[in-house]
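Excluded from the complex is one protein chain; the other protein chains are retained at their positions.
For subunit A:
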Amino acid sequence: MSASCAAASELLHNMNKQISSILYTKASCVIRRLSTSSSRCRSQPQPRAESAPQQLVGVVGLEIHAQINSNTKLFSGSSVRFTAPPNSLVSFFDASLPGTLPVLNKRCVDAAVMTGLALSCTINRMSLFDRKHYFYADLPAGYQITQQRRPIAVDGTLTYCFLGGKKRSQVIRKTVNIKQIQLEQDSGKSLHDDLRSQTLIDLNRAGVGLMELVMEPDMSCGEEAAAAVRELQLILQALGTCQGNMSEGQLRVDANVSVHKPGEPLGIRAEVKNINSVRYLARAIDYEIQRQIDILQRGGTVQNETRAYDSKSGETVPMRDKEGLQDYRFMPEPNLPPLIVYEDNASLPTGIDACQAVVVETIRKVLPELPSVKRDRLVQTYGILPEHSFTLVNEDGLVDYFEAVLKVTKMGPRKVIGWVIKELLGHLKQQDMSVSQSPISPSALAELLELQETGHISSSVAGQVFQEMWKSSGKTALQIVQELDLGLVSDTAQLHSICQKVVDSNPDEVNAIRNGNKKVLNKLMGLVQKETKGRADPVLVRAILQEKTLLKSDC
């Protein structure tokens, strides 16, 4: 878009601000409204109908590289490990020595097919390998073997959810289309020594199997992209096809970001790289969308470029590596015949070695429970809210924790879920800890909940005990209750005297109750609990107070 054109559209955009906010208030996250200053356009005349006001919205597509969780590399028998001495996991093939040939790892094919099935892809019966050329020292062959013309899986979908709505308690469900999943080689690692102007090369990662997942630009903001990646991460981990650890580079996300007006062709996109956590992904995308909107509104043009996310400044900055369009000079990989997978055992040709054949039906049969199914199961089995099932599944290990607590307590799941999400997860989040790092084990929490459930402690005291258990891990709930004398006061005589004191010092409230305003009794109960620091047995207190206020009214 030319500068003048962009300026004109900005003018229109401002003029139409009022109408657009009416039109789009009800739209969901798909149409993200911009917060621009609207003071300028208040007095502007109404525009014509056909120049319907539309605001710039973000469009986000993702390219995800998932390292396949396998013992050995995609085309060689050297091991795959994150930490190892440099160049110790390198075969002659990985070092691209002349005369070496690729031999495909069956595990990698199985993993790609399984991932494809979990994402409802069509598995291509025949797929092809290609060479993609580029020159970096960490790719010594000068090309990467990938699947450009015909990837192993195509046309899938990923359904993801995130919590939205006013209280962020509403589960919003969306779907993104998966264009393809292709098998390809990872590159080695370069350590740049700027001081001596040289690069140190470690080929341990060179040739590790990757699944590249291409997601269509069906997302509109950082939050959606982050939720989609999180869901993918959960699926890959459930399948065991990728460990999904972003900080170790097992899952690497590049985001293609552009902005346009809904209904119009997509804008020029920038690619954002260097994103190593789901949280940064959301921030990087939202920053980039806003940056592009700002450029267009100032009348500028977005550059087609690669940008890196700087997590310290929260900004995206241009990367230097791409000059214009890169020519990868794709060509068929002559050393690998087409990869054939078979639908079922019946379709296996005679004479094929069974341990060589990739059979889709066999893999389909061993698909584990996927996160979405797990959520539904949790809702149905335990009667918990969908948003709670969402939180449970999203935190590594929290479902197991929840179910472990349930096994050893009589407390109902709907009460337990409150404890697990509000108290346990709240504390964990506050200190940036994972579920496995929790100082309170499931059985310890169960013991505490049991004390509350059987009426030994009140719910407010249970909260207090939880805090104590968190601070001094190792002590049981019962020990803390005894040490701090937090047990429920059920001594009738003691409660009688406390209640009497409260009744005597609040004659107005007593009168109100006497005149029929029964709700005021709750206030008196509160005062009694204050006296006993929340330890009074509420059932007993209520009975005593009722008795005392009624007695008075009888007088």
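Couple of notes before you dig in:
In this section, a contact is a pair of C-beta atoms (placed from the backbone, for glycine too) under 8 Å apart; a residue touches a chain by one contact, two chains touch by 3 or more; residues count from 1.
To be clear about the criterion, contacts and distances are computed from a predicted model.
Comparing "LSM complex subunit LSm2", "CST complex subunit STN1", "mRNA export factor MEX67" or "Glutamyl-tRNA(Gln) amidotransferase subunit C, mitochondrial" against the UniProt entry of the hidden chain yields the protein name "Glutamyl-tRNA(Gln) amidotransferase subunit C, mitochondrial". Contact with the omitted chain, checked across A:159, A:190 or A:529, is made by A:190. Within the whole complex, the absent chain has one touching residue among A:85, A:265 or A:516, and that is A:85.
Of A:163, A:295, A:358 or A:408, it is A:358 that touches the chain left out of the display.
Interface residues of subunit A facing the missing partner chain: 70-72, 76-79, 85-93, 95, 97, 103-109, 128, 135-137, 190-192, 194, 197-203, 320-321, 323, 327, 332-340, 352, 355-356, 358.
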